[in-house]
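Structure incoming, see below.
As you look at this complex, bear in mind that one protein chain is not there, while each of the others sits in place.
The chains carry the letters A and B, assigned in the order they are written, with residues numbered from 1 in each.
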Amino acid sequence: MEFVSSDLQRRLRGAPFYAMLVAATVITLVPIIWVFASALKSNKEIRENALALPQEWRFQNYVDAWFGASFDQYFFNSIFITVTSVAIVLFLSSLAAYSFAKMRFRGNQMIFFVFLIGMAFPLSAKLGPLLSLMYELNLANSRIGLILVYVAGSLPFAILMLRAFFQGFPQELEDSAALDGCSRFQFYLRILLPLSKPSLMALGIFVFMGTWNEFFQALLLINEDAKRTLPLGLNAFQDEYFTDFALSFAGINITAVPVIIVYIMFQRNLIEGITVGSVK
Amino acid sequence: MAQSLTGPGGRAASPRFRPDLMPYLFILPAVVIYLVFNLGPVLASFVLSFFKWDLLTPTAEFNGFKHYNFILNDERFWGALSHNFIFLGLAVVIPVSIGLLLAVFIYEIRRGRVFFRAALFLPAIFSGVVIAYVWKWIYHPFAGVLNPALELVGLGAFTQSWLGDHKIALYSTFIAYTWASFGYSMVIFLAGLQDIPTDIFDAARVDGANFRQKLFRVTIPCLYDVFTFVVTLRIFTAMGVFGVIYILTGGGPYYSSDVIDIYVFRMIGNFEMGWATAAATVNTMIVVCLSTGFIKWREWRSWSS
Partner (left out) sequence: MGKNRFATQMQRLALIGLVALLLGLLSLGSVVAQEATDVLIWSLGYSGDYNDALVERFNEAHDDINIVYEDVLTGTFTENNQKVRIALENEAGPHVLGGVDVGANLQALVSTGQVRDLTEYYRASGLIDRIPPNLLSQVTIEGRIYAIPQNMESVGIFYNKDAFAELELEVPTSFEEYGDLLEAVKDAGYYGYTMGLAGGWPSALMASMFMYSSAGSEYIDVLSGTQPWPDCDNCLDGLNAFYGMVANGYANPEPLGIDYDQSLDLFYQGINVMVLNGPWFIDASVSADPDFEIGFFYLPAVNPNTDIKTLGGIGGSLIVAEYADVDAAFKVLDWLTTEEVAVQALREVSVLPAFSIEVPEDIDPLTYQIASETAANVDKIGFWPVTYLPPKVFGDMNQIVQGMIGGMLTPEEFLNEMQETHSTYLAEN
């Protein structure tokens, strides 16, 4: 009897919180739902009543945006650049973090600190020379060039995060591996990496999101339609098609849907990646 | 790869104390990429701001503080900077408080935590470009949804030229920024809350503390370090805001929503590299001072109390 009443009490106490949360969720999600609904409307419907739901679902808008406005190409570029960047960041940062966390060498602290200060600068601090460097190296307007810039930008955080994680590994693990005749690279590959999968996963998703969404550097370094990533493509597309309301909404959705899918599947990893800095 | 890295002697009895090249080899690729494509350009930006630039090629001609002289006398530079500070002032209050409250609400409920966290965080996963275009449509004067929606609920007096009015354009962009950023604060606070031992809250409840007392006397003090992190994050995003404003207003009308990164970007686009690097350097110094100053201040306060 008492259990029931205390349960009821607790539920009642939670009611105002639910009410607030539902209200906040509605306000947060309405713009997204509206954009999705509008992408299925015709231009006429959008002009005449922006708030109404679509009368019939026009998936043709998506087809037009995908094939008519090179979103297929942008999509490929984004996938290629993001997946490659994430793979390189994970490999290089884990290698370096292992060294920083577990090996003693002259300059360990100092070099690590040099990586750390990279996190303190705003993005605009490097853009002028970066642009001219990329042209010098013939890497401007190139997907490889953008990948290198993204990798360089993600390394400090990645190394910081993985170093902290590797430091928590017991030294005995490495010592016994060494006794078994395991080289440090083998230890890294066979033991450290498999044991760090959750961290690598979180980091990977975090870097994935950041790279997929990046706009500022891409805008500066890419100005060729065939090399554009999705955010750049959406930006250029809007310049061209802003009067085509429906197509414009479809373009926004094509850019947004991949991140929504990744987010739904890897929500926990992403949030872990975000919160890892706050909780030591 | 493993072969070449281990090599002869790689399997020494006490690898930890033998001076060898292995640790350096492990960090080498990361160091090279990082130096060439990240830190190097930052340092170059600083050095080259004192030199005359010819198109994209810096010439050897030393220019002293001439670029700085121009930048610091340019009212548009100060205008852009002041907008960053307005953004910063609002950003450390509004998205952070919304995030904190929502985190507390989610913490207080039993069922649906995962759902609410996921739904409320959703806007934060989008590219600035997506966020900007969603809001560009919301604000659109003729096909947009905000003005008709306001009229629908009887708030017709609040309909605005959201992006075309120089008095409110900056704040309109801030609303879009808030929509996309409170989620970050929320999940970080929530993680912080879940780290606080539950008996502290139980004790407060036993003492009969109400929601407000609990929030201000228990929750917020317990989240001291988390606040430092959240606010530092806001310093970086508010001082470095670019995509949302670039797309929504391009800094206009009449520079009314201009910010430093757009200012620098515009300079680079016009090949005014000297001014661009000087402005970027001043901005960098301000951001570094702000963030490190803030973190030091927080550390000092937590020691002294």
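The rule is short, and it goes like this: contacts are C-beta pairs under 8 Å (C-beta built on N, C-alpha and C of every residue); 3 or more make two chains touch, one makes a residue touch a chain.
On a predicted model such as this, the values are computed, not experimentally measured, just so you know.
One of A:L51, A:I144 or A:I261 touches the chain omitted from the figure, and that residue is A:I261. Remark: the omitted chain is touched by one listed residue; of B:R117, B:K214, B:R234 or B:R266 this is B:R266. The missing chain lies against chain A, touching residues 47, 70, 72-73, 75-77, 79-80, 83, 135, 138, 140-141, 197-198, 201, 223-226, 236, 239, 242-243, 258, 261-262, 265-266, 269. Taking the whole complex into account, chain B touches the unshown chain at residues 55-57, 66, 70, 76, 139-142, 161-166, 249-255, 266-267, 269-272.
We take it that only the chains that are shown with their structure count from here on.
If you average the CA atoms of chain A and of chain B, the two centres end up 15 Å from each other.
Listed in rising order, the residues of chain B touching chain A in the complex are 1-2, 5-6, 10-11, 15-17, 19, 22-24, 26-27, 29-31, 33-34, 36-42, 44-45, 48, 56-58, 98, 101-102, 105-106, 108-110, 112, 116-123, 125-130, 133-138, 142-145, 148-149, 152, 179, 184, 187-188, 191-192, 195, 225-226, 229-230, 236, 239-240, 242-243, 246-247, 260-261, 264-265, 268, 273, 276-277, 280-281, 283-284, 287-288, 291-292. Remark: chain A residues 10, 13-14, 17-18, 20-21, 24-25, 28-29, 31-32, 34-35, 38, 46-47, 50-51, 92-93, 95-96, 98-100, 103-106, 108, 111, 114-115, 117-118, 120-133, 135, 148-149, 151-153, 155-156, 159, 178, 181, 183-186, 188-189, 209, 212-216, 219-220, 230-232, 234-235, 238, 245, 248-249, 252, 255-256, 259-260, 263-264, 267, 270-271, 274-275, 277-279 touch chain B in the complex.
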